[in-house]
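Structure incoming, see below.
Only a single protein chain was left out; the remaining protein chains are all shown in position.
Read from first to last, the chains carry the letters A, B and C; within each, the first residue is number 1.
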Amino acid sequence: MSHNSFGHLFRLTTWGESHGPAIGAVVDGCPPGIALTEADIQPFLDKRRPGSSRHVSPRQESDRVRILSGVFDDGAGGGPVTTGAPVALMIGNEDVRSKDYEAIRDLWRPGHADYAYDAKYGLRDWRGGGRSSARETAMRVAAGAIARKVLGDGVVIRAALIQLGPRAIDRSRWDWDETANNAFFCPDAQTAAQWEADLDALRRDGSSTGAVVEVHASGVPAGWGAPVYGKLDADLAAAMMSIPAVKGVEIGAGFAAAAMRGEDAADEMRRGADGRPAFLSNHNGGVLGGISSGQDVVVRFAVKPTSSIRTERRTLNRKFEETAISTKGRHDPCVGIRAVPVGEAMMALTLADHMLRHRGQTGA
Amino acid sequence: MSHNSFGHLFRLTTWGESHGPAIGAVVDGCPPGIALTEADIQPFLDKRRPGSSRHVSPRQESDRVRILSGVFDDGAGGGPVTTGAPVALMIGNEDVRSKDYEAIRDLWRPGHADYAYDAKYGLRDWRGGGRSSARETAMRVAAGAIARKVLGDGVVIRAALIQLGPRAIDRSRWDWDETANNAFFCPDAQTAAQWEADLDALRRDGSSTGAVVEVHASGVPAGWGAPVYGKLDADLAAAMMSIPAVKGVEIGAGFAAAAMRGEDAADEMRRGADGRPAFLSNHNGGVLGGISSGQDVVVRFAVKPTSSIRTERRTLNRKFEETAISTKGRHDPCVGIRAVPVGEAMMALTLADHMLRHRGQTGA
Amino acid sequence: MSHNSFGHLFRLTTWGESHGPAIGAVVDGCPPGIALTEADIQPFLDKRRPGSSRHVSPRQESDRVRILSGVFDDGAGGGPVTTGAPVALMIGNEDVRSKDYEAIRDLWRPGHADYAYDAKYGLRDWRGGGRSSARETAMRVAAGAIARKVLGDGVVIRAALIQLGPRAIDRSRWDWDETANNAFFCPDAQTAAQWEADLDALRRDGSSTGAVVEVHASGVPAGWGAPVYGKLDADLAAAMMSIPAVKGVEIGAGFAAAAMRGEDAADEMRRGADGRPAFLSNHNGGVLGGISSGQDVVVRFAVKPTSSIRTERRTLNRKFEETAISTKGRHDPCVGIRAVPVGEAMMALTLADHMLRHRGQTGA
Partner (left out) sequence: MSHNSFGHLFRLTTWGESHGPAIGAVVDGCPPGIALTEADIQPFLDKRRPGSSRHVSPRQESDRVRILSGVFDDGAGGGPVTTGAPVALMIGNEDVRSKDYEAIRDLWRPGHADYAYDAKYGLRDWRGGGRSSARETAMRVAAGAIARKVLGDGVVIRAALIQLGPRAIDRSRWDWDETANNAFFCPDAQTAAQWEADLDALRRDGSSTGAVVEVHASGVPAGWGAPVYGKLDADLAAAMMSIPAVKGVEIGAGFAAAAMRGEDAADEMRRGADGRPAFLSNHNGGVLGGISSGQDVVVRFAVKPTSSIRTERRTLNRKFEETAISTKGRHDPCVGIRAVPVGEAMMALTLADHMLRHRGQTGA
């Protein structure tokens, strides 16, 4: 019910504004006995961190996470482990320039949450977007790192940027290793090179563009999920749609399924070498009837262009007077890039919750 | 947490299997004093009912709903109204031919939930799909009718089929009234006529096809929804993805937003004649930062082709032996058609919940 | 969040009014593969049923429960088992005499929920108490029978009436077997005999009295429960306080603990013959820090006297005019008696939920 919590048995609650003193999270329901230190979390934050290339926001945040509770080192040499109590995480906000935002305190930036927050709450924290800022996603990434430890090494979660603006990758060149070699988490080196040029042009124009992210989870056993309203894919859809700027989510074949015939959409089954089912295709994205099938869980989501652009756009101020705005500030020309590690985190959080829920109901 | 419940303050719980004695629902949290009889619900069920045209399943279900609790007629002549107590709904299952399913009791139908249910629970009710059957959606539609009464006449929810197989409508011909004139809820008469032929061919082939449904809610005030994990669009994504066979969900521009530039994606604001904001476009689908903006809320979802087809597909039986299956039974060649009223219902349920949540937090 | 649901992983939702067509329940989250038929439930309902002795309401209800979903008999001879889908239960209301209540439709009966319901909802179903009737507890008892099957034979749940009006049992004569030999579920035969006379006198006076119920659960392993707000004893307190007419709940020593010194209250630990901890007392009622200790879980609750009595009491009508009321109807002179099986059911429901929650978080 809580507006700022995600999950049920493995449950994340986040707090904090873009320009407040800090942002934080509470991870409740974590199984006990899992080795956990800041070093397990930091690498994932570093992937998402602004200032890492010219293609993302130059805001300088070291994003050093602190674990404030829920772990204990008994001194026996094994290092800290989770205790089953809530794990509190906190990151200080450092490079805060609220001054940059004074110009927009009485304006509603088109495409941003400004007007909606004012309409709902009667006021808003206009410094850096306040609660609606994508800075909140740092805590998703941090919590996602814990979720990965809960899932264990058997479940591998990876994401890639597969489209930037109108230009999509060539899937025949997909190479997961390549995602570490460019600033876009792009699995296709050739396309990545073109995106460099595309983004440089956009940045010169003071414009921005959208993107598509694809997330895979392999090693998910068959049986996670639940019928009807607790479906794994329904929870994944909510998880991804809750990421700022996301406008669409697909599982497996997604919208392409609408144009298919039944013969083609069926994921036929054969007996694999290991005696387990071997599916001949994965149009269902690893989920059947809301429950994992043992295939890779495959989710895609579309991110809209950054709303903060230099080109002037027409808008209203808080007195409902007509005016216009062009944003300076320090913004990502394509927020989809930094959404890649966030998508991975949301996959990890959703799966960890369903792993515990499945174990609770069935004992498996 | 409950796997078979949807919503928080306005909360639906459903139960029942395709071939059990009945299906039912409990709607908890309904505001008191709302006039409600079976006659308010039945028309929506009739829209979804099988057997209504040659293009949907010939299963004969009268789908007469009974209200078993939560309403009270004090005899003063105003008729029954809700009391604030849970409203229980029930529909008997009539035209049940479990015999049709005996052939598949030990098989896993490709694309169906059969294997996943067996993997999760160690058994499954194979009669008509059991709990995973789309028959459950009748209760969504019934509960959605109550949600509409909670929302009141100011909020108008309508849906249409906008693509059937590879053939999409021409949006320039969109006419809401037309959706009542054809068997497809199609807003474009010309395309509807082509779909007639398309579906007749598919049926002759014993095949099936996917579809895309678009749902609009107008009259939603600005301010419903919540930040971060309680976003209106995140809840809508889960709502739509929880409908059987849905593989993708979009809000506003959806996946098309990925290819846009920031200048085009911004929904610029002007002052309307009524003094309220008038947006010059609706790429955000009526939701900004997870909160309604006062524009129409626009959601689309993709439905995969019916998995039950006459063409033989390869699969395994419960002993993991390789075999094949072709389905006879009575099936919709395009389940997307009957998903139209279901999409409307999920929109109504999501909005009613957020209306009450917003009122709870803010008093508005 | 739902007002009419109890539990999280093992979750009960009930519906129905005293004089509506039926009452019902949905049990969601039940583990699969548990043998379950109506015959597993009926004996517990029979214990609670009105009309079973002259000391309880003469209302004639056969209270035959029907299972409408969530079980499946694959025909292999093992009989029906749970499938993991929601189990829907229903009991028809038979001996409904709403006429008896017409006199009170515009009055607020002192001690009843009448005024509070009117104040909250602006109306109330006055027939037999509507939703606030203790008839709802039949569904708790039915669901409790399923919870017992989830817990398995290792967990034994029993309750007894230990005080009726001012007269308490002599605990030195406690004999569980005796609870089956009298109309009061009294473990002390001598006191039971005195209660016969006490109640006959009360009934002659048209009066009523309160009672205290004690519930034991043995065989609960150490480790169920959770810190802080998910404490096993906090959930038990809510469970028992939610039973109609309950005004107090104790765990272990309860209020007597207030007068104790630390030396006496400590439940000292020795090593038992089985190598497990053997506690030398159970002042903590089997719960330490909100988590079960392996000792018997012991809960007591106080039930107020039935509010419906023949003696005239002063009250108001719905126009806020002063008036008076004396109730005829068919009422239990001591609702505490029939609360005994309800207390057992609430213990079973709470434990089953915590068993699954514990298993979810820890895998145990």
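To be clear about the criterion, a residue touches a chain if its C-beta (ideal position, glycine included) is under 8 Å from a C-beta of that chain, and two chains touch if they have at least 3 such contacts.
Bear in mind the structure is a predicted one, so any value in this text is a computation, not a measurement.
Undergrad: One chain isn't shown here. Among C:I67, C:L202 or C:A217, which residue touches it?
TA: Only one listed residue reaches the unshown chain, and that is C:L202.
Undergrad: For the chain left off this view, which of A:E61, A:D125 or A:D267 is in contact with it?
TA: A:D125
Undergrad: When the complex is taken as a whole, what residues of chain A touch the one chain not shown?
TA: 1-5, 8-9, 11, 13-17, 20-24, 26, 28-29, 32-33, 66, 68-70, 72, 74, 81, 83-88, 105, 117, 120-125, 127, 130-131
Undergrad: Can you list where chain C touches the absent chain?
TA: 1-6, 8-9, 12, 14, 108, 110-117, 119-122, 131-132, 136, 163, 165-166, 202, 207-212, 221-231, 233-242, 244, 247-271, 275-277, 280, 283-285, 287-294, 302-309, 311, 313-316, 320-322, 336, 357-358, 362
Undergrad: Would you write out the residues of chain B that touch the absent chain, in ascending order?
TA: 1, 8-9, 29-32, 84-85, 227, 356-357, 359-363
Assume only the chains that are shown with their structure count from here on.
Undergrad: From chain A, which chain is the farthest off, judged by mean CA positions?
TA: Farthest chain from chain A, going by C-alpha centroids: C.
Undergrad: Hey, which chain is the most central one here, using CA centres?
TA: Most central by this criterion: B.
Undergrad: Copies chain B, chain C: same or different interface, half of numbers shared as the threshold?
TA: same
Undergrad: Could you work out how far chain A has to rotate to sit on chain B, using CA atoms and steps of 5 degrees?
TA: Rounded to the nearest 5 degrees, it is 180.
Undergrad: In angstrom, rounded to a whole number, how far apart do the mean CA points of chain B and chain C lie?
TA: Here the centre of chain C sits 38 Å away from the centre of chain B.
Undergrad: Can you list every residue of chain B that touches 2 or more other chains, as numbers and ranges?
TA: Residues 1-5, 8-9, 14, 117, 120-122, 131.
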